[in-house]
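If you scroll down you'll find the structure; I have some questions about it.
Every protein chain except one is present and positioned as in the full complex.
Order of writing sets the chain letters: A and B. Residues in each chain are counted from 1.
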Amino acid sequence: MTSAGPLLEIDDLTLKLQVGGAELTALEHVSFSLGYGEARGLVGESGSGKSLTLRAILGLLPPNAVVTSGRMVFDGAEFDLAHGSKADARRLERLRGTGISMIFQEPSVALNPVIPVGEQIVDAVMRRDHLRRSQARDYAIHLMKLVGIHDAEHKVDAYEFELSGGLKQRVMIAAAVAGKPKLILCDEPTTALDVTVQRQILSLFTHLRDELDAGLLYVTHDLAVVAQLCDSITVLYSGNVMESSAELGSVFDDPGHPYTEALLRSTPDVDRIGRRLYSIPGSAPSLSDRPLGCPFAPRCEYRQDDCEQARVPDTSTVEGREVHCRHPVGHESGRVQLAKEAR
Amino acid sequence: MLRWLVRRLLLAIPVVWGVVTISFFLMHLAPGDPARTALGDKADAASVAALRHQWGLDRSLPMQYLSYLGQLLHGNLGQSLYYHTSITSLMAQRLPVTLILIVLSAVFAVLISIPLASRTVTKPNGLAAQVVRLFNAVIQGSPTFFIGSMLILFLGVRIAIFPAGGYPDGFGHRLWALMLPALTIALSIVPLLVRGLRAAMIESYSSEYVSFARSKGLGEGKIRRRYVLRNASISGVSILGIQVGALASGALVVEQVFAIPGMGSMLMTGILNRDYALVQACTLVFGLIVVVVYLLTDLVYARLDPRARLS
């Protein structure tokens, strides 16, 4: 294990989508990093580009998406993510499964309906270890038990549509960990599930983190999930990183970006039962009419005249923490007051 | 699975009954007297009356219908006016030929369609894909008999690889003689099959399960075989099943063009010689073939697609 430097570093990832002849920028200069064994929450509303970021890392973008710039360092190896670097795309392909794997949002469409689920885990197992099929099958059963499928010996021959949503997601997790990857990308893996099942899957993730020693890049819109599972956080809004921190607690206690603060205020919390939940005024901008400066400016309570001008400079407040805001929360006493009151 | 099969068989019964009934009415739709038409104007009244009696036309319609059903239940398809023999025994000689021809052409159609469809999906803008599209468009517009006569001209006469027609003795020779006819029929459904397979493969390729398979690190070859072709083959089977009617129609045309003594050419003989009973029997058997193939298709489909076994 190369412990010098992070496990994953994404630098200046910009991605454009071609929609009906127009070209829209879906990700803009997105950068963050992830240490070995670290779990980072990638948080944002729908349409903020979280899933696209994951897919860009694995090279699984839809055909109308084009990475125009972006550099990735994974486990010491450097990759050019930008479209056109075919050699790098091929190297990236080789990482799939064994270096980086991914858990998809909808287990019911991500599993092939006409192949038994066990076989789909076996496919992933065989990718890493050159086992005989029967051995791979045994290992698949072992993995299914590891992810909490009790009668794995039977379920291994089941089809996707014969399993419940929670079981399907467990199967997918088993397939994703089969290649012993160093990094697992999770694309809202609990969104499609019932609340009780969500809990179980989340605790499975916590359990697996200790077991596997893999890094986790966890996409979600749910800050409560991040609080439970992650060490660090990156907040995306409209394809831009708003705030990024290696230390989750600091962001939760003292958000730097007004958007982070607004997100926190609009998250339900047991302590505040009975109080009216905050909702961010307005709606997320569509990709086509994003303002020139800070994309959040039109909805920001603390907006000032210079906010909508040119691109916001990085404002590093503390080591390991980035806030992309000209007027971060907490820097002017009046604003801190306002924020404290709201909380 | 057994219950499903029984249910499926029961559902086929009304269709079989309908097919039998329609074939029965074929003789009664004719304007005028079929017996008179069959024997021509010069025939004397006595022989016309005899034929009317043989075909049962002198009885009431319900009686005719009941005796038709009764005969069929005994495997009796009637007497052929032209061949002067029982149609059931004729059918025993002719049916296998047509069945082999249909199966052979289905195999050819699949063997031709899969690579063509794959090519248009994986390299949609490549030269080969464009050629495939043009080929498809032209073939789709060409009548089957024209494709047949062109194949005879080029592969039977100009470069005489295959026999240009006829049906010699001996299994090997016969199989060889069926190659061009089967290829002709196959070509006539290739455009449809390519189109269907292509749509299914595109759907598969853009599905999340292929993305997931890619994220597991599977190579493109394995993804194509295990995830895309496998899923597309399911819709391929149902397209092929639905097209059995087209294959049978093709057999009718091609047997005539290549002088193959199958059921199709027997039907044509019946038509050209105004042999109503023969036409009736051939139409019925062609209908029954389709019903049976639909059943088989459902069976294969259920084997290939576990979801179909659920309902």
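Quick note on the criterion: a contact is a pair of C-beta atoms (placed from the backbone, for glycine too) under 8 Å apart; a residue touches a chain by one contact, two chains touch by 3 or more.
We adopt the following convention: contacts and distances are computed from a predicted model.
J.: With one chain of the assembly withheld, which option in "Na(+)/H(+) antiporter subunit C", "Acyl carrier protein", "ABC transporter permease" or "Peptide/nickel transport system ATP-binding protein" matches that chain's UniProt protein name?
T.: So the chain that does not appear here would be "ABC transporter permease", according to UniProt.
J.: Can you tell me which of B:Leu90, B:Leu267 or B:Ala302 touches the chain that was removed from the display?
T.: Of the candidates B:Leu90, B:Leu267 or B:Ala302, B:Leu267 is in touch with the missing chain.
J.: Among A:His83, A:Arg128 or A:His221, choose the residue that contacts the chain missing from this document, as touch is defined above.
T.: For the chain that is not drawn, the touching residue is A:His83.
J.: In the full complex, which of A:Gln18, A:Ser46 or A:Gln304 touches the chain missing from this view?
T.: Of the candidates A:Gln18, A:Ser46 or A:Gln304, A:Gln18 is in touch with the missing chain.
J.: Would you write out the residues of chain B that touch the absent chain, in ascending order?
T.: These residues of chain B touch the chain that is not shown: 14-15, 18-19, 22, 26-27, 29-31, 121-125, 129-130, 133-134, 136-138, 140-146, 149, 153, 157, 191, 195, 202, 205-206, 214, 220, 244-249, 252-253, 256, 267-268, 271-272, 279, 282-283, 286-287, 290-291, 294.
As a working rule, only the chains that are shown with their structure count from here on.
J.: Rounded to a whole Å, what is the gap between the Cα centroids of chain A and chain B?
T.: Between these chains, centre-to-centre, one finds 54 Å.
J.: Can you name the residues of chain B that touch chain A in the complex?
T.: 206-209, 211-218, 222, 226-227, 230-231, 234, 304-307, 310
J.: In the complex formed with chain B, which residues of chain A make contact?
T.: 55, 58, 60, 62, 93-98, 101-102, 104, 106, 109-115, 120, 123-124, 127, 159, 161, 172, 175-176, 178-179, 185
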